[in-house]
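Moving on, here comes chain A:
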Amino acid sequence: MEFVLLALIVIPLAVCPLFMLIPSQYPQLSRYLAALAGGTLFALSVLLFAAYEFDGGSGLRYELQWVWLENIGFLGENGITFYLGLDGIGAPLVLLNGVVIFAAVFVSWNIANRTKDFFVLLFLLVAGVYGVFISQDLFFFFFWYEVAVLPMFLLIAVWGASSEFKTFARTKEYGAMKLTMMLVGGSVLVWVAIFALFVEAGAGTYDMTVLREAALDEDFQKVVFPLFMVGFGVLAGMWPLHTWSPDGHVAAPTGVSMLHAGVLMKLGAFGILRVGMTLLPEGAEFWAPVLMAIGVTGAVYGSISALAQTDLKYMVGYSSVSHMGFVLMGLASMNEIGVNGAVLQMFAHGAMTALMFTSVGALYDQAHIRDMTQFGGIAKPMPRHTAFFTIAGLSSLGLPGLAGFVAEFHIFVGVFEAGYWWAGVLGILSAAITATYILRMLSRAYFGPLNEKWAGLKEMRLGEQFAAVLLIAMILLMGLWPAPFINRISETVEMIPGIAG
Partner candidate 1 sequence: MTYEEAIFYVIAAVTVAGSLGVVTARNVIHSALFLILALLGVAAVYVLLASEFLAIVQVLVYGGAVTILILFAMMLTRVRDIGGPIDGPQRPFAALAATVFLGTTVLAVTQTEWRGDTDEATVVTINEIGEALFTTWAMPFEIASLVLMVSLVGAIVLARGEEGE
Partner candidate 2 sequence: MIPIDNFLVLSAILFSLGMYGVLARRNAVLILMSVELMLQAVAINFVAFAVYLYPETFTGVIFAIFVIVIAAAEVGLALAIILRLFRNRQITNVDEADLLKW
Partner candidate 3 sequence: MSTSLEWGLLAPEILLAGWAAFIILIDLFWGGLGKERLGWLAAIGAAAAGGLSLIWVGDTKQFGDLADINDYTTLFRVLFSGIGATICILSARYVRDRLLHPGEYYALILLAIIGANGMAAAHELLTAYISLELLSFSLYTLTSYAKFDLRSNEAGLKYMLLGAFSSAIFLYGIGLIYGTTGSTQFAVIGEVLSGDTSDIEWGMYLGLALMIGGLGFKVAAVPFHMYTPDAYEGAPIPITALISALAKAAGFAFFLKLFAVAFLPLIDDWRYFIAGLSVATMALGNLVAIQQRNMKRLLAYSSIGQVGYLLLGIAALSQDTASALVLHMIGYVVTNLAAFTCVILYYNWTGREEIEEYKGLAQRAPYLALCLTIALFSLAGMPLFAGFTTKFILFQAAADEDMLWLAGVAAFFSFVSLYYYLIVIREMYVGETEEKTRFPTPWLEYTALTVLIAGVFLIGLYPKPVLELVEDGTATIFVSEELDPGEDLIGVP
């Protein structure tokens, strides 16, 4: 099984040169190759998710450790190792990534200009994301973290779409540049924190399992944890540094924003959990209230500003900020239920946002505008599309039976358990506000009398429908039967030092 884990990274990277070989006159060929690669990745992710079961030890399964750099200069015994391992938190996220890439490939089926370059960059992004979820070595964690950010600029700048608004304009170059610069800016903090951690631990290795045992003194942890928190927080859409997410999504093509909001934003939260909280427990404990405050502000702020948006993609962008606020709240609760909820929310939100972007993208491809005030009653020409979008909306507002509720419920329970009752109440309120803007959008754009202008709209393409069904399956699976997710996640969360009972 170890090599299945390796395949997760090798396939996307290996497929890139293959794309290069395909002459650009045959876009269809590169689409099939992309579908094939996406399919295999999806299958492998499902296999890994299903095969993973907790084996007592450190919860790390299918470990694969190749020494990369050892006993040179400041590096001691297996200094930097290409160390892959799947644990409880990684398994669902690997599954999420597999699902979202498979859906994204079908959604971006009709990318016409320079199709193969698009897919090369897309799979590079996926390789980076897989790398982060399964690498146990801090160096390679950061390595893949940056790889995931690398293709974002070109994906948005070349295939994105600029948009004019009454009071301001957001060109795709602006969106792409801001997104890339803010993410890399965030990663500078992480970089410095890694240096400090390495020096302080003095173990001469980046292997996280070893760094975990290194007893770092309290004040050091208190100083370095905020670096990790803010550094990863930028990617997780943390409140003050979230402005790249709405602008980035508005500019990005559908497939990219699916992957981006669906999976990339989870990298940030995953980083905080895997690196911040596991290696620096006291630091995490000290900063938990601040993270909670930021998380709650993010949640409420995001949902309120989503309320005022007229552009569909902006609305979904801000809803992602709000849901990521929930994730941060879950992490900040520092107790097992809350953190479980956070990981569940990562998965749930991933599937939901991907579905939302699929539908908005499908609408945008035909209508070429995203202003919901100009639509009316499009449920008539596009019934299935409306159904998919409604399911995504309902899951995001936390209707029981769908993934959103299971995750949010755990987060709220965890937050209350950790004593932040004010945060809990505000969180549940922001879930209510989510309901308001989702339903307002649904009733205004989809239901009501059909606006003649849009009579010509046709139903979603088959590819998009397949993608939507795939994502809905994930939402329903987690909504109706979350046991497989919870069992995997809870054992590993239990192992994290500093997580209270």
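As a working rule, a contact is a pair of C-beta atoms (placed from the backbone, for glycine too) under 8 Å apart; a residue touches a chain by one contact, two chains touch by 3 or more; residues count from 1.
The candidates were selected such that all candidates are chains of the complex that A comes from, given by their letters.
None of these values were measured; they are calculated from a predicted model.
Visitor: Every candidate listed belongs to the same complex as chain A; state which one touches it: 1, 2 or 3.
Guide: My answer, from the options 1, 2 or 3, is 3.
Visitor: Give every residue of chain A touching candidate 3 within the complex, in rising order.
Guide: Listed in rising order, the residues of chain A that touch candidate 3 are 68-69, 72-74, 139, 142-144, 146-147, 150, 153-154, 157-158, 173, 176-177, 180-181, 184-185, 187-188, 191-192, 194-196, 198-199.
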